[in-house]
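Sharing a structure with you now.
Note that this complex is displayed minus one protein chain, with the remaining chains in position.
On to subunit A.
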Amino acid sequence: MSGPKDIHDYLAAFEDIPGTRVFTAARARQGYHLNQFAMSLMKPENRERWKADEAAYLDEWPLSDAQKAAVLARDYNHMLDLGGNIYFLSKVFSTDGLSFLQAVSTMSGMSVADYEAMMNAGGRSPEGVRSKKEAR
């Protein structure tokens, strides 16, 4: 056995991790078209159409208004809240010419330089960000 067999216990524990949106089935269901839109940017011809008119390209997908706004604003945390997954969303920031490090740093509210300095110093410590309830 490795972990809870009760799906509700299993899912509830994820909500206790600070600053983390686990890609659960609920998020996968909510974000299906958002992620498939991002995936479409794997094709060069789609990237060109996206760059030419982002709003028009988004309108071809059955996304919510909130999802469209989050994509246009490049608000990655909000995209995650609305069902996005980082591996799919990476197609958006790679099309923007950003690296993983550049895009990921923006989600943590740090400047790219500060984030890079934190990583070079050994990364973010797990102390205090393991559990909201237990504040550890």
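Basically, a residue touches a chain if its C-beta (ideal position, glycine included) is under 8 Å from a C-beta of that chain, and two chains touch if they have at least 3 such contacts; residues count from 1.
FYI, contacts and distances are computed from a predicted model.
Colleague: Which name from "Protocatechuate 3,4-dioxygenase", "Methylated-DNA--protein-cysteine methyltransferase", "Glutamate transport system permease protein" or "MoaD/ThiS family protein" does UniProt give the chain that's left off?
Modeller: "Protocatechuate 3,4-dioxygenase"
Colleague: Given the full complex, what residues of subunit A touch the hidden partner chain?
Modeller: Missing-chain contacts on subunit A: residues 1-4, 10, 13-14, 17-25, 28, 32, 35-36, 38-39, 41-42, 47, 76-77, 80, 85-88, 90-91, 94-95, 99-101, 104-105, 107-109, 115, 118-120, 122-126, 129-131.
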